[in-house]
Structures are given as C-alpha cells and as structure tokens.
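Left out: one protein chain. Kept in place: all the others.
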Amino acid sequence: MERFVDLAVSAILLAGLYATMAYGLGLIYGVLRVVNLAHGGVIMAGAYLGWVLHGSLGIDPYLSIPLVVLLSFGLGMAMYRVLVRHLPRGAAGGPASLLLLFGVWLVLRNVAYLLFTGNDQAIRTSYSTRSLLVLGTHVSVNRLAVLVIALVTPALLQLLLRHSHVGRAIRAVAQNADSCTLVGVDVERIYTLTFGIGTALAGLAGLLSATIFSFNPGFGSGELLKSFVVVVLGGLGSVLGTGVAALVLAVVEVFAILVLPSYLTSAVGFVMLVLVLVFRPGGLFGHRVLG
Amino acid sequence: MSLLETRALSKHFGGLRAVDAVDLALHPGEILGVIGPNGAGKTTLFSLMAGSLPPSDGEVLLEGQRISGQPAHRLVRRGVVRTHQIVRPFPNLSVLENVTVAALHAGGRAEGPPRERAREVLEFVGLGDRTHAVPGALTLAGRKRLELARALATAPRVLLLDEVVAGVNPAEAMTLAALIRAIRDRRHVAVIMIEHVMPAVMSLSDRVVVLDHGKKIAEGTPAEVVKHPQVIEAYLGKGHAGAQA
Partner (left out) sequence: MSLRWPEIVPPRAALAFAAGVVALAVAPWVLGLSPYSHNLVTLAFLMVSGALAWNWMGGFVGQVSFGHAAMFGLGGFVAARVLLAAPELPAPLAWIAGGLVAGLFALGAHPTLRLRGPYFSIATIGVGEAARLVFTYWEDFTGGSSGLSLPIDSDMKYRLYWWGLGLMALVAAASFLIRRSTLGLQLLAIKADVDAAADVGVSATFYQDLVFCLSGAVVGVSGGLWASYFSFIEPNDMFGFDRSIGFVLMTVIGGVGTVFGPVLGAIVFVLLRQFLLASYPQLYLGLYGLLLIFIILFEPLGLTGLLLRLSRPLRRWADRPAAAPSP
C-alpha cells in the first residue's frame, strides 16, 4: 500500500511536469504550426539556470521561478524574432522549421556542455530531504511544491487565454491567421508572444525537474518526446485534454516499473509515442495527421 | 445503366450535414452541371465521389459497382478524377512533369509512353508551348488549363470539374467552356461540373442538379431548373428573380 501511494504520488507529480512542458509545445504548434524541436533544449536550459542561480547566487529555486520564466520567455521571443520568423511559410516550412530548431537544440546542448561539462547535476536545497505525512506516507516537501506549481500553471494559463485581450488574440490567430490580419491583429506580435510563452513553460518545467531529477546537457530529449505524446493524445490547446493525457502517460510510466524489468522502463515513453501516433493519431479529438 | 451514380450519399462534419442524402446519376457522354450557393456542399460532394473523403452514409457506384470507401488514387486508376476549385499544381515540377505524373496512372485506358501522352494533352488544352515553364509562371487561366490537363492525362471516364471557369476574364471563360465541350465531344469523357458562372453552366450542361444546405433541391434541364421556385429562392436570389421577370 505504501509503495502504491508512493507510486501514485510520483505519477501525479510527473503528470504535472509533463502537462506543463506539453502545454508549451502544444501552444506553439497550435498557433504557428511549428514543432519546436528546441523545446527539450530549453527544458535543459531552465534546469541549468536554476542550478546556477542556486549554486552561485544562493537563490532558492522556488524564488528564482519568476526570473527563470522571464529569461526563457525572452529566449523564446528571440528564437522567434531572429530565426523562425524568417522561414518560408507553407509546404517548405515544415521540414525547414524542424531542422532549424533542431540546430538550435544542438547549439544549446553544446553551450551547456561548454559551460557546465557533461557531468550530472542536481539542485539540492536544505529542504530537499524533508517530507510531510500524506495519506499515511511520507512525501517530500519539494515534490509537493512542484506538484502544486505544475497544477497551478496550466490553470493560470487557461485564465490568460480565455479572459485577457492577448489571450483571445492568440486563440483567434490559432483559428485563422489570415482573417486576423484583416481585422488588424498584429499577427507577428502574437506569434512572438506565443513562442515566448511556450518556451517559458519549458523553462519552468526544466527548473522544477531540476529540483527532483539529476540532469546534464543531454537532458530534455526524452521530455520533448513525452511532451509530444501528451500533445498528440490530449489534443491541441485543451488544458483538460493535456492534463488527462499527461496523467495517462505518467501512470503508464510509473507503474511500468512494477511489471517491467528496470532496463526497459526507459523505453516505455518511446513505445507509447509510437503507439499513440499509429493508433490514436487523432488524440481524443480526431485531429487528422495521417497523409 | 448510368456511368456514375450516388445513392443517399451523405457527409457530416460534427453536427453539420455538408452533404445530405444526395442521389444523382451521370450518363455516358453527358455534361451534368452542379450549382448551389456558397457552402451548399458541392465541393464536399466531389470529395466523396473522388474518394478524397469517406462518406458518412450512402454509396457511390461506377457502372453499378460500389466504389465508395476506396482511396482517391485507386479511383483515378478506375477512371474517376477530380480537379480542385483552388488549383493545386506541383510547384516544384515543370508543366510537362506535372502532367506526366498523372499520365502514369491511366490504368490501362491509354497507350504510349506517359511523357508523349502528357504532351498530347497539353497540346489539347492549349499549353503546348509552355511545357517547360514552372506552374508559377502561368496565368490563373493557364493554371486552370494545367489542372484540366493533369486530370485528362489519367484518361478518365468521369471527370469532376470544380469551378474551372470561375475567376478568369470573360474571353478566357469562353475558351475554357469550349474546352470542356471538346473534352466531352472529342475525348468522350462524361463530365460533372460545379460552376458559379451561370452562362457557362447553362450553355454547357445537358442537365443541372441544384444543391442547397447539402440537399438536392432540384434537377432537370437548365431551362427547367432556372424556373424552379425553390431554386430561385435558394440560389438565384431575389435580384436574379427580379431580373427575369
């Protein structure tokens, strides 16, 4: 029972992280039709950012959230303004944007490697080992905090998209960019903001992950793929869909530990990815991706 | 027996009945016009007949054999081919290559090397001197001819033309209309054409079918259909009815 609760908590926690990352990836794809292959790189960058702020300046990882989010937001906007914006639209845009952002990811990885070497790192705080009693089991304070933040973020984002002026503009552009241009929405500005927000979510997810898992410059590739699974399964732009899909993935992953030999558990995410793409490419909503 | 037939053909997008239980029949050697206001479901009807979309209900028969449910590329080989309302040439291929790709899939109905057949079809539609141009260098009328040539190169038995005449200047429209007639008379292809340009559809069609909100609301010779009260109300509108009176 203890183990079960433990695993359940892990699953929910993971789901929160996955949902945060996936929401960012899905937002960018939904609005710009670009799969941000650099997403994993930004997740990794967020982790290192938190690590540096904590290690060198002694800023608590939770206090550094605003800074990390802001910096990732800026990074995302810069990526759009400097790079993605110049891609040809239409058929050639697909592979070109994939390759371009893949290049960005390689660069980010290399920069991290140069700055921090390839060693595994982790953020350790004074309360890293402290825990609370929940449902009769000990759950670390840190994990609970991450969980709360990962649950609150998508909700806040949903509020932003539904009720703010910018949010409504973003949703309108996702529906039909051409007619938005006609009614005077600055589509380029919306694209820039969207890329920034999506990337900021990746940075946040990276920072939160760093308080729980160890990471190195290669960190983020698995996270990118899992985000993609969640996006495909959950449908675009639906917070509820994203949450449910993230939970499905996390539960399958966590409980696979019980039934599979340990060396195969890391393949679960990839296998899920392929299965989802092949059998459920429409996600829960029937969005067509097959040629 | 009719060449192509639809029976209670329907397509639903969520709650929207884009095509709603449409029955129609195309006879050999015929030009059948399909008219209807914007959003009536004409293009969707073509997508169902050409295999681009699976129907929600009903069926499509070619010479009495059921063809619905088969993908578009297979129907091309059986002789049913469509053109697109918004032309879709392959921009990275030359005009001749565009048509050659199609000529590869005549399903045994034509003889000779594909490239030669493609040349012949391009002559026929009047693009014989533009074979090496890229589609982007053609005028809109030119690209419409290319779209026609590509469909013709598959040696179709049934040709589904989606607004070929629309959007070009009146002189071009006349020649395109003449071309469609020549397709029927000289190449012996039965044609279903969607058209908004009334003079073209009225002069070319042997029969006309009228769609509105996905439903067939009238059918008959052009002269009969124009007088049909429901048609006047649904499609031609008050202005047109007034002009006739």
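Before moving on, here are some points about what is shown:
The first chain written gets the first letter, and so on, giving A and B; residue counts start at 1 in each chain.
In the analysis below, a residue touches a chain if its C-beta (ideal position, glycine included) is under 8 Å from a C-beta of that chain, and two chains touch if they have at least 3 such contacts.
Worth saying up front: this structure is predicted, and the values here are computed from it rather than measured.
Across the entire complex, the residue among B:45, B:102 or B:193 in touch with the chain not shown is B:102.
Check A:86, A:138, A:162 or A:189 against the missing chain and you find that the one touching it is A:86. For the chain missing from the display, the contacting residue among A:111, A:141, A:187 or A:252 is A:111, taking the whole complex into account. Touching the missing chain, out of B:92, B:169, B:203 or B:221, is residue B:92.
Counting the whole complex, the residues of chain A in touch with the unshown chain are 29, 35, 83, 86-87, 91-92, 94-96, 98-100, 102-107, 109-111, 113-114, 221, 225, 228, 232, 263-264, 266-267, 270-271, 273-274, 277-278, 281, 289-291.
Residues 50, 52, 71-74, 76-77, 81-82, 84, 88-93, 97, 100-102, 104-105, 107, 114, 150-151, 153-154 of chain B touch the missing chain (whole complex, contact as defined above).
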